[in-house]
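I'd like to ask you about the structure that follows.
For this view, one protein chain was removed and the others were kept in their places.
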Amino acid sequence: MTTKTPLLISAAALLAATLAACGSSPTNTSTSPPKSGPVSGGTLNVGINSDFVTLSPAMSSALIDRQAFINIFDPLLKLSPTMKVEPNLITHWNITNGGTTYTLYLRHGVKFQDGTPFNAAAVLYNWHWEMNPANASPRRSNLALVSSVAAPNSYEVVVTLKSPFAAFLSILAGRTGMISSPTAMKKWGSAYGMHPVGTGPFSFVQWIKNDHMILKRNPHYWQKGKPYLSKIVYTPITSPVQEYNALVSGQVNIIDGVPYQDVSSLSSNSSLRSAQTAGLGYVDMELNTTVTPLNNVHNREAINYAINRQALNKLLYFGHATPAYSQFSPASWAYNPNLKVPFSDTLAKQQLAKAGNPKGFSFNLLGSNSPATVQEMQAIQSELGKVGIKVNIQPVDFTTLLTDAIHGNYQADLLGWSGRADPDQNSYAFDTTKGTFNDPRYSNPQVDSLLLKAREATSQTTRKQYYNEAATIVLHQAPYIFLEYTPVIQAWSPNVHGFKVYPDGLMRFKNVWK
Amino acid sequence: MAAMFSETVQTVGVSNRERAVRRFLKNRLAVVGLVVILLFVALAIFAPLIAPYSPLKANFSHAFRAPTASHWLGTDELGRDVLSRVIWGARGSLISGLLIVALGVSVGVPLGLIAGYFGGIIDDLLMRLVDAALAFPGLVLALAMAWILGPSLGHAIIAIGVVTIPQFARITRGQVLEVKSREYVEAARCVGASPIRIMLRHILLNAATPIIVVATLNIGAAILSVAGLSFLGLGPPPPAPTWGSMVQSGSQYLTLAPWISLFPGLAIFMVVLGFNTLGDGLRDVFDPHN
Partner (left out) sequence: MGDGLVAVFIVRRLINLIPVALLVLIVTFSLIHVAPGNPAYTILGEQASPTAVRLLDQKMGLDHPLIVQFGTYVVSVLHGNLGTSLLDGQSVTSLIVTRLPVTLELSILAVVLSLVIALPTGILAAYRPNTWIDSVSRLLALLGAAIPNFWLGLLLVYVFAVTLRWAPALGWVPINVSVFGNLGHLIMPTIVLALPLAAITSRVLRGELLEVMHRIYIQVARAKGVKEWGVVMRHGVRNALIPVVTVIGLQVGGLLGGVVITESIFSLPGMGQLVVNAIFNRDYPVLQGSVLFMALVVLLANLAVDLIYAWVDPRIRYN
């Protein structure tokens, strides 16, 4: 900052003075409260950590796509900053028949950005499309429990489930609840992912892959007066450091993540605003329970004890993450702060002895080839090396990593999960036998039954109990080695107002102005 | 790139050896280059004795330490000693540079000899092949090959080595054509010496000096390419201490700990500079105009 010209310094000082009340509070969930009211117009330049994969909610399985969806598509239900499900395009609902019938009432007078009316027929069209196996939609598994959907009238959808499913409403706040214009889906067919049309505050303009994606204000948005911005430009910047530099140098106005090394200096930087909140996501190792040597539970448990999560947190996250021991992060109501394993080389060596290889063993660790992941893999390698467990690091491209993980063609991998609002979405598919995300091929009837009970129960207290029991078993059976819960830390320039950080990390721009 | 330095390379008789050595020693830059190379060769050979720490031993609580008396070049993002990693990194770097050029010479020189000596359709065919190979940007082709074969030092060496072949084929052929026209080769042919004998005895001997110059310059270029591949993540897997991957891993901590990237990059720079000044000096020595 010392090299700026006097003119710039005074301008910055002026800005700082005007915004003195806002300060920046990196440890709290905070907004930039307006000094004056919202102003319409302006372009928001957004830095995102990778390019979008597809802009069709029905076909997306990449986390980054959701950054675009949250602004192009208005979900049927929305999530509050504390991840509670709230009415949105569904204004109210009834749950009957012991939790197997959901009657959803839709908002009137909503139109897709192409003028197509939003109604029950549109919802049915989307869901039928997603449930059709021929379309290979990743949403199909979300709707697996749906036995039928019907539209008694234009603004009512009745969903009948095969069995009670407590997470169903939460699912409607995600991509399954993001309804595309049937007209556009039919018009573009398989190219729809390049021409999305939703009901959200911003409509799609242009996407040049690996370069930028442009959204513009949807003038017909159902919430009158919203949004304020006239244009959003997303620029993918794959290096976190470069992304941060782009914010600092003013090339972008807001970024979806801050390099951990720079978090502590954020508060002293008067030219930036930021906020941090506990995220839903975590980083973990997946251990393939069907191949040697990690099919031996004692070998897996040895890894659990041998990793110093505090040290990893300090080294890799500069202390901003939280050591993880389950799939339920501090942002989830199912979080249990007392659930943990100690860091102990002695306990690790005991487990190695029990496993029959007291001197240790070796395995291959697959991970993405990004510098941060490579660093984390080396840190794990170094930790495990201390108890005689030899790790061979295999950095690969992300596609290969996911393919190998899904097909179980690996010994161990380093991955992460972005997390969802309902604990069911973070556990059922991961831990139950034949679960769709069960990369470790873990199978335990007890866990299966606990997680099934948890998804069918209605009281949150009861559910939490089931999740706690299941998480305890999973922790010690160690098909996953949970490492860290990752926080959501986002930063923006002082001229961006009305922005809020959410535990899901999605940047909602409906209420933002510049 | 290296080939360009050799535009004015001329051959020199063996009898001039002593004068050449004296001339070389007068070329201060070249001598400095040779010294730098020898220094790094020593580092590579005696790495286990010289390096103050293990290049792989992480110490999380000592990560990101600035250069101090105990860590001359600081520590990296896992608390490893940067100096020790730079010293060990000399091994892979020099070995790959040498092997790449060895590959280029051992395939390229015979090809050039054959093309130049026999001429005609064989020459046409081989040289069109060389033209085609030279059309590919070396690094791009090496990237593609390294990816197809999978990341490892061996594959990086093969990929870059293959790309180096045409340069040696071309330079050898040029020298052969020049030497071939001289009387003593004609004479040897008249006496009835076998083609192979002629080639090896006379042509190769006389073409050797420019090939040595180009090879020297190419070692530098090869080391740069290998570092580039490692920088892009197509070198040997971590935690192997390669200079390119060290620069890459430090690039995420440029503001916090610039030394992680700075010193391995400096090492690449110095070694390549060493080979380039040596090659440049050798060319002057062999160049009778000078």
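Letters are used for the chains, namely A and B, taken in the order the chains are written, and counting of residues starts over at 1 for each.
As a working rule, contacts are C-beta pairs under 8 Å (C-beta built on N, C-alpha and C of every residue); 3 or more make two chains touch, one makes a residue touch a chain.
Source: prediction; values computed, not measured.
In terms of the touch definition stated at the top, the absent chain reaches A, B within the entire complex. Shown as candidates are B:L99, B:I198 or B:I268; the residue that touches the absent chain is B:I268. The chain omitted from view is touched by exactly one of A:T403, A:T433 or A:Q460, namely A:T403.
Check B:L25, B:V140, B:A187 or B:L200 against the missing chain and you find that the one touching it is B:V140.
Screening A:A68, A:V197 or A:A246 against the full complex identifies A:A246 as the residue touching the chain left out.
In the full complex, subunit B touches the hidden chain at residues 1, 4-5, 7-8, 29, 128-129, 131-141, 143-145, 147-150, 220, 224, 227-228, 231-232, 234, 244, 247-248, 251, 254-255, 258, 261-262, 265, 268-269, 272-273, 276-277, 280.
In the full complex, subunit A makes contact with the omitted chain through residues 3-4, 54, 190-191, 193-194, 208-211, 235, 237-239, 242, 245-246, 248-249, 251, 369, 397-400, 403-404, 407, 409.
Keep in mind that, in the parts below, only the chains that are shown with their structure count from here on.
Subunit A and subunit B have Cα centroids lying 47 Å from one another. Of all residues in subunit A, only 239-241, 259, 261-262, 308, 311-312, 314-315, 369, 371-372, 374-375, 377-379, 381-382, 392-395 touch subunit B in the complex they form. If you check the complex, the residues on subunit B that touch subunit A are 57-58, 60-61, 63, 77-79, 151, 233, 237-239, 248-249, 251-256.
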